[in-house]
Structures are given as structure tokens and as C-alpha cells.
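Just dropping this structure here.
The other protein chains are all here in position, but one chain of the complex has been omitted.
Here the chain labels run A, B and C in written order, and each chain numbers its own residues starting at 1.
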Amino acid sequence: MRGNIIGERFIVLSFGESHGRCVGAVVDGCPAGLALREEDVQRELDLRRPSSPLISTERREEDVVEILSGVFEGYTTGAPICMLTWNRDVKGEDYAEIRYKPRPGHADYYAHVKYEGFNDYRGGGRFSGRITAGFVMAGAVAKKLLRDVLGIRIIGYSLEIGGVRAGEFTLEDAERNRYENDVRAPTPEAAERMRKKILEARERGDSVGGMVECVAVNVPIGLGEPVFDALDADIAKAMMAIPGARGVEFGAGFAAARMTGSQHNDPLIVKGGRIVSEKNDAGGVIGGISTGMPIIVRIAFKPTSSIPLEQKTVDLRDLSEARLRIRGRHDPCIVPRAVAVVEAMMAIVLADHAIRAGFIPPVLRRGD
Amino acid sequence: MRGNIIGERFIVLSFGESHGRCVGAVVDGCPAGLALREEDVQRELDLRRPSSPLISTERREEDVVEILSGVFEGYTTGAPICMLTWNRDVKGEDYAEIRYKPRPGHADYYAHVKYEGFNDYRGGGRFSGRITAGFVMAGAVAKKLLRDVLGIRIIGYSLEIGGVRAGEFTLEDAERNRYENDVRAPTPEAAERMRKKILEARERGDSVGGMVECVAVNVPIGLGEPVFDALDADIAKAMMAIPGARGVEFGAGFAAARMTGSQHNDPLIVKGGRIVSEKNDAGGVIGGISTGMPIIVRIAFKPTSSIPLEQKTVDLRDLSEARLRIRGRHDPCIVPRAVAVVEAMMAIVLADHAIRAGFIPPVLRRGD
Amino acid sequence: MRGNIIGERFIVLSFGESHGRCVGAVVDGCPAGLALREEDVQRELDLRRPSSPLISTERREEDVVEILSGVFEGYTTGAPICMLTWNRDVKGEDYAEIRYKPRPGHADYYAHVKYEGFNDYRGGGRFSGRITAGFVMAGAVAKKLLRDVLGIRIIGYSLEIGGVRAGEFTLEDAERNRYENDVRAPTPEAAERMRKKILEARERGDSVGGMVECVAVNVPIGLGEPVFDALDADIAKAMMAIPGARGVEFGAGFAAARMTGSQHNDPLIVKGGRIVSEKNDAGGVIGGISTGMPIIVRIAFKPTSSIPLEQKTVDLRDLSEARLRIRGRHDPCIVPRAVAVVEAMMAIVLADHAIRAGFIPPVLRRGD
Partner (left out) sequence: MRGNIIGERFIVLSFGESHGRCVGAVVDGCPAGLALREEDVQRELDLRRPSSPLISTERREEDVVEILSGVFEGYTTGAPICMLTWNRDVKGEDYAEIRYKPRPGHADYYAHVKYEGFNDYRGGGRFSGRITAGFVMAGAVAKKLLRDVLGIRIIGYSLEIGGVRAGEFTLEDAERNRYENDVRAPTPEAAERMRKKILEARERGDSVGGMVECVAVNVPIGLGEPVFDALDADIAKAMMAIPGARGVEFGAGFAAARMTGSQHNDPLIVKGGRIVSEKNDAGGVIGGISTGMPIIVRIAFKPTSSIPLEQKTVDLRDLSEARLRIRGRHDPCIVPRAVAVVEAMMAIVLADHAIRAGFIPPVLRRGD
């Protein structure tokens, strides 16, 4: 099976199940000498947590990260960093029904076929959004590495929820506001409108989707190893591995398909003695290589599959038609929670490529 | 650097340059016992070739594939299959200017920085669309493997060009028509409208973008190795590695972001004794696993970056502002040519995952 | 850095430090459906433990394994299996001296240079033999997989210790006796003589080396993926990764260098309707492929580097000449303890290659 490892130099292995003992990740390849404490990881993990009981109903995990290896006297050692959070608030009985009545929009049935019934189906097991807690842990290490060594900042936010798109805003707005509101919107005003959409859906027993935009600034020219390990290709893969992602685009993205070359090409100019592009329709990646301009990616997330509304499914025991009402705690929109995960995946890919392209050395100097 | 290999079990290594001696690929991991002749690869390669001098102006390469290894007495041996086509019609002088005047929208400048000027800049070198001839060779092997063993068919076509979208059509229409017209449209009618858009752009000295849709049918349930090597994640990576790709989406894709859960979820039903979904908004992949429904992916391609219109750039020798008029043979739209490449990448990923998931054995039986 | 992962399909990631919180391993790629309980792993782990206070003086870790993920209702799920044992009996103060006075024969100095002082030096950190507890955990899973699916048995034993070589014995002798005596010898008589050598060395404040032989029986023809992932090449790598290994040989091994072709070639004969070789000087691998004959490998282990005798070294603080007396608990011979580790590494490589060559499916059937 083997598919739980991502990266070439900064490698992340994901482990754990929704209703098993823990959820975690191991990072192999983090340079030695990075100052790292559990608080650095905890902070990121907290950003993924339910921020408001009104729009998020996930079980109240405390999600306390423990670093089990790879850090010594406050610095990474170059050895694998194993991190995990213990699952505390697990109620197995909530999920007994899904063993035989696969939930539409979920992997339940397909995992059942693929693993011939051996998969841990409780709460979706490996397919639960809960698994992304491990992504965020690994991303926290990557983020700190990128920030400390290269000054790279990664800013994700909910660009659109339930069809409501954020109005005009600057990156600074987004950076300042996204974690100040419970929907991770770039402005308070957008937050208000998005929150309303989510609550409406929730009242109907339904759910809504949305879009996360993520921007990485201060990325030097030269990350990405074409032709196949193109930077945008690896980012796309990482984003699509987030549960619920249905599409990904860079810069002008799908709109580029309707532009002409003279509109879309980013003209080169000299600014402050440096060659930059006049605009950034390419979204910071051309030919699979970072251009030095902000990397801009958008990810479409589907509406939460777990909805209280009655749905049609099949009872696996006799292939009879069945009706299903999903109970339990499910966010009516996964987008707010996905923001931290998108940032984590961006950080993981950038850290990997920064090491590959020689921008981050195998050992950081003390004082760096 | 090292980034020219894709796949885990069915592995493709791309080599060659636009204006070097050849363009090719090596496949490592193709099962032994696949009936394979040069004609099988040549046929696919021909589909990538300029179909009409009116809308495609690439140099008239004959692109004759040679299989150098890994095939014996008409069957693959399990050893690496090295394939290439010799570059014949190469004129180095056409490209001297781009050494110092990087073309907007191209990797010229970024590759120059990354490789510190050592890259083969002629015709874009490794960043030329010509490199995809090697993708198509490898894809031809993957396609035949998928078809012979699993009956999988892969159908790509131009869904939209220059803002013109194909009207209603069936998959059968697309399969029958796409290689019968020079823009790879699913219907003759759409072809006519798209062709017009391309010619208009060409007359203006400009270019247009578009969208390729690709469908894979007969894919069994269970391809994909979550959480990271999710099937859609790996397809997304492969597609984004195609020069000019700016976005990728599955099933309802970005539209899913505006749907509700009750709209988007694909209800499960029993049909012909088999569990299927009533519709396929998921595009054939849920939780990173193939669902048995057709896999549907759309890729946005930007307009050709090489346009005859004068563009702004910088002269690298003195950082002075410069004007650039790109001469030479360039398609005013890369979408028609990309169709064969998209199909190839889809085949490569599916073959890799079919082997990983145990659907294709290490050796095919004679007579299979 | 990134070097803590081994395998292609059955993948093992090692984590933990000698004096950190824990030592463990994650297996990614174990097929779903393998019956696995903690006792299965504990049993193997116990075989690695100090068997006799006379010849082994390692700290009395209880080494209780915990399986944190990847197993559900007694069966593997196909998800990563994270296993660890908590370090309990850790005294950091014992090892303060080695920070500045690197121990001859140890990685202390070289790790200090490589990781620029960031490595966890306590007890050797990642370079401690203690790390192999994780190898044994992963090996336990691999062993069970090989035995349950293919009936493969792996038998390691101390062939030679301190120059004392075991006399004549059969594989059955070895299988029966090795874990019945504290030096893992194939016969009680050899055990007696080896034990004496170890005790003599211990009394002198010195240590002795030795040789482990490991045999795998019931391996089918066809494991190994030449040319580079040859079965013997991958076994050699795995064995050389065990701390203290200095050489590895297959079948006749180095003696083959002094044989003639007519002596060394294994003639093919038919026996019981099956083609086998008359003898097995090749040690079960020819051309990198398993031959169906027992795989026979021998690994040379150096004498324990940590000895009580005074040794010459350098004080890193001022590059002055220094004397070092290593205190603390160290086995005067690592060979007995290495036996379980050698078996584990053999199992890990065979499991990986059995999956790669299609002998083990992605999911085991219930009842298998």
C-alpha cells in the first residue's frame, strides 16, 4: 500500500487514525540546528482547532502535541522528529453504522473494497480530516525552518465560502485578520458574510464548500526541479492530498485559459536593481521554477460530505437500498479548518524544495 | 537537481533537449510480457504532431521513435525501455537572442538564475514543449498496458479554446472525433469554432489558452494510496508538470466549492448488481481512491507564451529595458497538442497505481 | 540529512534516541489483513534483550512495545504501523564526558563534525545499538508476514565469537538452540566455548567481535530486482546498516574468490520434479535473484568499541591529547544481541522484495 510519505529531502510520514490511539507524523530530513520547541508546533496545531462552537462542532480534542524524538536541548538534531497527539475523546459507538452503510461523498465504500474490510472504519479512520493534525505538526517544523533561514512567510485564508467571496483586501489584511476570526477570512467583513452562509447551511442540515487561497512571500528564484518535480506540480500534489480538495490553480489559474498571450505573459522589468515581473499572473511559478514573486495557489474544497440530511446509500450486507442520517459532530464547512492545513502543505513542499535546491543547508549555524 | 523521474513502480525518466541531439524517455518497471512494437508508440507520437499547418507551426520534425532497449521478440522483458526520437530540424541560430533577452512567460530567466547560465537555452532547452514527446512515448507504453490488461480507455480532448467551449457531446463523440480534427475537439462543430479563435489570435500576432478534459473509463475501484499518494494528487502532479498547465480539477472541481453537500455528494446505488454512484461529481476519485466511475480531470492551459507581438523584457547584459519580438515557429495555441500529452500523463499515473495496487502483475501471461 | 527510511514497498522508518524519550519504527506498506498483536512484536524484541547478566550488561530496559497505529481488531489495516518502546532507565549524566572526549571506534567525533554539535550525544544518541530495537519491531512484522503468507523461516545465530567458531551443526540444531543459550550459538557446545571467550575479554576490560550467519528458507525463486536492487545488494545494505557490521558475504563469500569456476558453479539438477542446484555455494542468490535455495549470509561484527580499558583520544575543547576510560554498561560482545537484529533486517528486505515481485498481495485474504 505504502503511500503515507511525501517529500524527497524534507520527508513527512503520516500515521494514526481518527479513532485509534493517536495521530502524528515523523519528519525525516529536517536540518540539524533548528530551534524548535513543542510550543512552536502547538501554536500551529491550535490554529487548526475549532475556533467557534457555532460553526465548528468537532469533538473537543485538546490536541496537545508531544515531540518524541529528534530534538535535543531545544534544537533539531538531524534525526527523525516523531510528533503525535493522543486521541482522547473517542467514542467508537458513534460510527458503527458506517461499517455497513457507506456515507455518500466519503471514502467508506471505496476503502472497504480496497482494503477488503480490514480498514479502521471508525470515524473514517485514515480518511478522516483528523489525520491532517499530523500534516500541521510537520508543517509547523517546515514553516519555522523557512522563516528562520529564508524569511519566507506563508499566508492562507478562506477566499470564498458558500459562494461568498471576500471583497478587496491586501495580503497584510489577510495576514492580520485570518486567525482573528473563526472562518479564517481575510477581512472581518468577509468573515461576517461567510459565517452567515455556514450557519444557514447548518440550519438546513446541509453543508457548504469554498476556496482557500495561499500565498508564500520571500521565496527565492530557483525552487523546483523540472521537468517532473516542478514546484507547482509538487504543490498541487500536496494540496490535492488534503481531504476534500477538488481542484488547484496557480496565479490566474483557470482564468488563464481564457486569456491571450499578450494579456497573460508577465513582462520582465527592473525594479530596485532586481529583475521582477510587472504583474504575477503566473502565480510565482514559471516552468516549474519559483520566480521570486509571491507564490499564489487556490484550492477548491467540496462541501462537507457528512451532513445531517437523509441520504441514499446501500446496505453492504444485502445490497439493499438504505437511508442514512449522519449523526455526530461535523463541521458544516471544512474550509476554515483547511486553512492551517493548506499552509502546512505549502510549507512542507517549499522546505523540501529549498533543501533540494541548496537554499537550506544540512546543518544550520548556531545564531542563524 | 534530479527531478526528471516520475512514478514509483512504473517509472518514467525524461531526457533530451529541444535543440540537443534527441528527446526521449526511459520506462523502468513496465511488466514483462507486454506486446509492444515501435508502431504502438509511433501512433501516439503522431497524435501529438502538428496536425494542420494553419494552426500549428512547429518545426516539421518527423519524430520517429526508436526503442533502444527492454523489448525482445515483440514483448517487453521487464528491463528498462529506452525510447527516443532524434532531433533533425534544429536551427540553433534562431534562439541566440533569448540568451540575453528572456521571453516573458517563459522559464528563460528563472532557469538562467537557477542553473547559473549553464542551462541549454536553445529553444527553451528542457523547458520546451518538445520535451513532452518523451512523455508521450512513455505514455504509449502505459496506455497499451492499461488497455491490454484492464481494458482501461483514456480519452482526452480540447474542452475549451480561446473561451469557446464545446457544446453538448457524449464521451463516444469525443472518442470518435478528437483525433479527426486538428484542434482535438470532441465535435466537428466545436472544432470549427475553436479553429476560428486560434486563427484570429494568430492573425493578431497573439495566442490563446484553453482547457483539456480527460476521462479514463474502466478504472477499477481501489487505485490510489492515501494519504499522500492519493490518486487525484498524483494525477494533479503529473498534469501540472506539463508545460503551460495552470490548474487542474476533478469532477465538479472548482464548481464544487459553490455547491452544498446535499448537491455534491454522489449517492450510492446498486446497478447491475454492482454498487455505483448515481452521478459522478467526485470525478471518479474519493478519498484519493478510484471509485470505479470514470475519472474526469480538467487542466487549464495558459495561452502560448511565445507570441510575435512585441513584448517588454530586460537585457541581462546590462539590465536595460528591452523589446522583444519572438520569431520562429510557435503554435498560437498549445491546447490541441497538449491533448496527447494529457492522455499520456493520465496513463502513466494510472499504470503506476494499477501496479502498486496489485491490478497489474509483474509479468503478463502469454495470451493476455 | 534524511536517511532513516529503508525499503521500497515495505518501508521502515526508524526514530528515537538512546537517551531520548523512546525508540521506535514506523512501517508503511504492510499489507492489510495480517494478524498482528503486540505479543508478536514483543516476542522478537525479547530475543534481542540481554539474556544473561554475565555476558551482557546493557541497562535493564523492559522494552515493552506499544503499537500506536495501523492495527485494528487484531489485523493490520494497510495504514502505517507506528511502534515504540519508552526509554525508562536513562541516566544522562553517565555520558557527559563523551561530549568532549570522543570514544575511539565510535561515531562520537564524526557525528559531532557532521551535525556541528547538534546531535544528541547521550549514549551515542542515534548511533547507539539501542536504536536496533526499532529495527527488531519492524522486523517482527516482516517476519510474521513472510511466515504467514509464504512460509519463509529466518534463522540467525552466532557462527563465531572471539575467534571461536561453532563446530558442525545442522540448520535444525541452530533453529532449536540459538535462543536457548545466551550467546545465540547454534549448539550448546559452541555456546559454552563462545561464552568463555566473552567472559575472558570482559575480565581483561576488553571486548571481542564475531560473526552472525543468517539463513532464510522457503524463499521462492524470483525475489530481487536487478540490476541495482539485486536481492543480495539490498540485503548487504540492510546488514551493513547494523551498528558494528564490517563485512557481509553470501554463500561461499570471500572463499569464492579462491575457488575455480568448476568448483564454485552450482550445477542444476532435477529433484522431486523441481529444478534445484546440487549445492548452494551461491548462497541462494544468483544474478541478484533468489534461486529457491536457502539464502545464506554472514556478517562480520567488530568487537564492542566501548571498553573499560584506558584509550587514547582528543579533548575537543583544546585539541589536547586525552585519556578515556569508558564507564557504564556495555556488552563485551555485541554479536549475541545482533542475531535478532540480523534476522529482522533479513525479514525486512525479504518482505519488501516479496511484495515488489508480487509474491505478497496488497491485502491478505481472511483465513490466510
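Methods note: contacts are C-beta pairs under 8 Å (C-beta built on N, C-alpha and C of every residue); 3 or more make two chains touch, one makes a residue touch a chain.
What you see is a predicted model; the values in this text were computed from it and never measured.
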Indicate each shown chain that the hidden chain touches within the full complex. A, B, C
Hidden partner chain, residues of subunit C it touches: 1-6, 12, 14, 102, 104-107, 109-111, 113-114, 126-127, 131, 160, 162-163, 201, 204, 206-211, 221-222, 224-230, 232-234, 236-241, 243, 245-254, 256-270, 273, 275, 277-278, 282-283, 286-292, 300-307, 309, 311-314, 316, 319, 321, 356-357
What residue numbers in subunit B mark contact with the hidden partner chain? 1-5, 8-11, 13-17, 20-22, 24, 26, 28-33, 68-70, 72, 75-82, 84, 114-120, 122, 125-126, 362-363, 365-366
Over the whole complex, note the residues of subunit A touching the chain we left out. 8, 356-358, 361-363
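Here is the rule we use: only the chains that are shown with their structure count from here on.
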Which of line, ring, star, complete or other matches the graph of chains that touch? complete
Argmin over chains of |mean CA - global mean CA| returns A
So, what's the distance in Å between the C-alpha centres of subunit C and subunit A? 38
Compute the distance, rounded to whole Å, between the mean C-alpha positions of subunit B and subunit C. 46
Subunit A and subunit B: spacing of chain centres that average the CA atoms, whole Å: 27
Overlap residues in subunit B, where contacts from two or more other chains coincide: 356-357
